[in-house]
Structures are given as structure tokens and as C-alpha cells.
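Sharing a structure with you now.
In this view, the complex is presented without one of its protein chains, the others remaining in place.
The first chain written gets the first letter, and so on, giving A and B; residue counts start at 1 in each chain.
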Amino acid sequence: MIETADQIFVLLKHWLVGLLPAGWQPVAGVVLSVVAIIAVFPTLFALTVWIERKGLGRMQNRIGPNRVGPLGILQPVADAIKSLIKEDIVPLSADAAVHFLAPLVLVAAVFMGFAVLPMGRNMTLVNMDAGLLFYFAMGASTELAVFMAGWSSRNKYSLLGAMRAVAQMISYEVPLLMSSVAVVMMTGSLSLTKIVAAQNHYTWGLPHWYIFTPWGFAGFVMYAIATTAETNRSPFDLPEGESELVAGYHTEYSGFKFALFFLGEYLAMFSISGLGATLFLGGWSAPFSFLTWVPSWIWFFSKLMLSIFVFIWMRGTLPRLRQDQLMNFAWKFVLPLTLLNLLVAALWRFLGEGWERWVVCSAILLLAYVFMGWEGMRRGHLGPRRYRYAE
Amino acid sequence: MSLVFYAIAGLTLAGALAAVLLKNTVHCALALTVAFAGLALLFLELDAQFAGFAQILVYIGAVAVLVVFAILLTRGSETPKDGVYSRNWLAGLVIAAGVFAVLGWAVLESARALPHETAAPTVTVLQIGNALMSRYVLPLEIVALLLTAALIGAVIVAMHEKEGQK
Partner (left out) sequence: MLGEGILRGLAETARNFAGSFVSAERLTTVQYPEQRIAPMEATRDFPFLVYDGADWEAGLRCVACQICEKECPPQCIYIEKSKDKKPDFTGKPQFYPARFDIDISVCMSCQICVEVCPFEAIKMDTEFELSTEDRFGGLLLNREKLAKPNEHYHKIHPTEAAEVDARLAGEKAKADAKAKAAAEAAAAKAAAHVAVPAGTEAAPGGNAAGNPTAKPVEEESRA
């Protein structure tokens, strides 16, 4: 019974595919999985839009939208209809082909990332040996789409926004990869299903998730920062900040193309949160050993939505970082800490089991963080702003 | 030589041709990106997963972005007045044909020279990692040194510019 609930989607797929003739079955299987992903994640996107608006409203001491449907639940539907019926304006001097292709390339690259995420037991679309590498390769392609969008609009604000966005994405790509490499190092494989399987053990009821280790916790924090920057989310949303650059690289997009950019951003958020859950939070494994009866895909999506809620929380709390501040932060703070994290992960492995490795590794990471933070504050790079007045 | 191979090869060639024949420089860069993607697909068709994904990650994610940044920050985005074809195109064509002939001969010779493999060898990332760390560790370190030198050089150039502005 529990087994059925856990594997219900896999069984459903096998049954549907079995209805077709044998020659069509492999293709049909893949197509069915793809259709499932294309159906589920945009629906989740609509739900997230609603959650975000209501959540942000509540954090700002106001109720969010509550007119369209009970509690405003149909607001995403209203937004979708609005974006579909709006006029699609393309500037006269814009590069028409590139302008048209940019949102398509973005959404296509982002959708590809979902192919390797293990959404449940046996629920990975393509079980690749180098799954993590594939994911990051697709993530790198989104930068090009952002640049295409900014360039083709023939608008200096769009171009500036695109350049800032690409610079930001490249800067935070390195900490993102480095914090994932620590996980790969400890697991010994690039395959995401193997990474989840390595975390799916329990000691005294508690799981072996990597976040519960010193290097895993530090890695997770840095992964979260890098993720927020990669998806252009607050506080790293300078490229699309309304008060800064109108709308950055998607200024000249209206109607459905803008909706595609919006969709692309949120889908990127989902897939990268899913990857974070897989790498550090144990993917589809349950938090306690007595909770393994709950289906695995429920755990995966709960962790995903928890990450999304933390994103929304950060958006409602933190002010925007300036371009030079976020670049400084990436190269001078996060990157050295990720390199140290790699060292600490190796140390963790070679110190062997026991309490010594906990103490040593935690001490090294904590000291490094405190020292670098203190140094950054002293020099004025981080921390509250210091004013210099004219004499 | 299946249908998939011909399709991918056609895509790569089309991208490469567009990269040299188009007038707008940014369009050329994007067509080059398509050619890179075609190469990556060829690697994947041959089951070399690591090579294919590394190709996408490095070439499309970094090199293509570098190329477009270079076009942006210089004035290369304007269409050259004299047209895109150089005057001594015949010499260029001859040299390119010569290089292609040499490469083609080498590839075909190697297919004849190497022993026949019945099944395609599966090279896992683990094997690549092992090889890098044991047999090819010296090239790895030299490449790392080269990259560090490039990074330091870039920082020095940028620092000099900043000092020059002051």
C-alpha cells in the first residue's frame, strides 16, 4: 500500500505506456514524462505566484490580492489572461529574430534542467551518469538567453541590465559549482540519484543529510546565496529592479513574452531549489526514519516549497544589493569560503568517524567565517554603510 | 552514420557557415554558439557524456559569453563598411582546404590504424578523474598554472587601468 502510494506515478506511467503498441513504447514513455513535467511545474508556478503575493503582503502588514476568487486564488489565472491578451510590442529598431528567440531559449534551457532531478524514488526523467554536470550546463545556457534579450531590445537600459545580469550570473556560478563539488567529492559520483541514495540512511532516527554536517551546512548556506544570485532574486535583483533600470533586460517585452521571462525565472528557481534539496537536504528521503511511510515525492515537493518560501521571505526582508557590492561579496567572501569548504570536506573524510572531526571542521569553518566577516566590516566592504563627509 | 548524425552535422555546419557569412557581428557570435551546441550534441551522440556537457558548460556558458562581451565592449557591433569578405579570399580558401584535407586524412587513417572495437567503450567520469589525477596530472597542473597566470594578468591589466584613470 505504502509502496503503491510512493510509486503511484511510475505505475501510472507504465500502465499508460502499456496501452500502446510495443514499437511506440519507449518514445511514448519519454513523451509522457515530459508532458508531466510541463504540466506540473507551470501549475506550481501559478501557485507560487499566488503564495508570493499573499506572503509578501502579509510580511508587509497587508493582505495580498483577495478579490479574484476565494482568498485571491484565481489571481494567477487573471494574470495569465492579462498577459495573453496584451499587445505584443516589438521596438522598431529591435533585432526581430533575436528578440523573438530570447525568451524561448531561456524557457527551453530552464525546462531541460528538470530532466535530471530525482523527484521521488525511481522518478528521474533521465538517469544520467553525469547528471549534475548536465544541470549546470543548462544553467550556463540561460546566461546567453539573458544577454540575447538585453541586446536585441536596442535599449541602453536593457543592455545595461543584461550586462549586469550576466556579470552577476557568471560571478555566482563559481561558488555554486564549488559548493556542489564538495557534495560530489563526498559522494563519489555526479549522478543525482546516487547522491540521494547516499543520504538516505538513518542513524538513531536522524538522516544522513549533508546539511547536518559542518561542511554541508556551510555549503548549503553558500549554495543558497549563489542560488539567489543566479536566479536574479532579491536581494540580488538589481538587473530587474524596477526602481533601477525600469525592468532591466526585459524592459521591451510585453504580453506573452514577458510572461515567458517570468515563467523562466520562477522555473529556474524551482529547479535550482530542487537541486539544492537533492544535494544537501536528501532529495526525496524523509527527515525521520519513522516517517518513511509518506510517499517520497511528497517529501521532495515539500522541500522545494520550503525553499521557495525562504526565497519569498528573503525578498520581503532584504534591501537590494548594489552591483559592486554583490560582485565584491561573490569574489572576496563567498568564493574563498567555498574553497575552504572543499578543504574542510576533505578533512572530514580523512579524519575518520568520531567526535574529533565534528569539532575540528566546525571550528575551522566558524573561525574563517567570523574572521572574514570581521575583516570585511573593519574595511567597510560589508556591514552597515559608513559615511564620509566633506571636511 | 545515422540520420541523427547527419542532422546534427548539418546543424553544426549551418551554424559555422552562418558565423562567417552573416553581416551583424552579434548574429555571427550566436551562430557560432549554435555550432558549439552542434558539437556538444555530436559528443553526446557518441555517448561521451562528460565531453558533451563540458563542451556546453565551457564553450556556450563561458566562451560564447566572452565573445559577446568582447563585441559589446568594443565597437565591433557595427557592420564593417567594406563588407565582410576579404580581398584575398582565394588564398584563404586554399589554406582552409589544405587543413581540412590533412585533418580528414588523419581521422580516416586512424579509423584504419586502430584495432576494431566491437562495442563503444564507456568512459565514466570516475575514469576521467582517475586518469587526470594519475596519468595526466602534469598537464592538469600546467593548465591550472596557465589559468592562474591569465587571471593574474587580467587583474593587473584592470588595476593598471584604474590607476591610469586616477
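By definition in this document, a contact is a pair of C-beta atoms (placed from the backbone, for glycine too) under 8 Å apart; a residue touches a chain by one contact, two chains touch by 3 or more.
Because the structure is a prediction, the values reported are computed rather than measured.
Sort by label and list the shown chains the missing chain touches.
Per the touch rule above, the missing chain touches A.
Among A:Leu16, A:Val126 or A:Val370, which residue is in contact with the omitted chain in the full complex?
Considering the complete complex, A:Val370 is the one touching the chain left out.
Using the touch definition from the top, which of A:Val10, A:Met59, A:Ile298 or A:Leu347 touches the missing chain?
Answer from the full complex: A:Met59 touches the omitted chain.
Spell out the interface residues on chain A facing the chain that's missing from view.
Counting only chain A, the missing chain is touched by 55, 58-63, 66, 313-314, 316-318, 369-370, 372-374, 376-377, 382-384.
Just so it is clear, only the chains that are shown with their structure count from here on.
Go ahead and note the Å separation of the Cα centroids belonging to chain A and chain B.
Chain A and chain B have C-alpha centres separated by 29 Å.
Where on chain A does chain B make contact in their complex?
It comes out as residues 95, 97-98, 128-130, 133-134, 136-141, 143-144, 147-148, 151, 159, 163, 166, 170, 173, 188-190.
For the complex, which residues does chain B have touching chain A?
Counting only chain B, the residues touching chain A are 24, 26-27, 30, 33, 49-50, 53-54, 56-57, 60-62, 64-65, 68-69, 72, 124-126.
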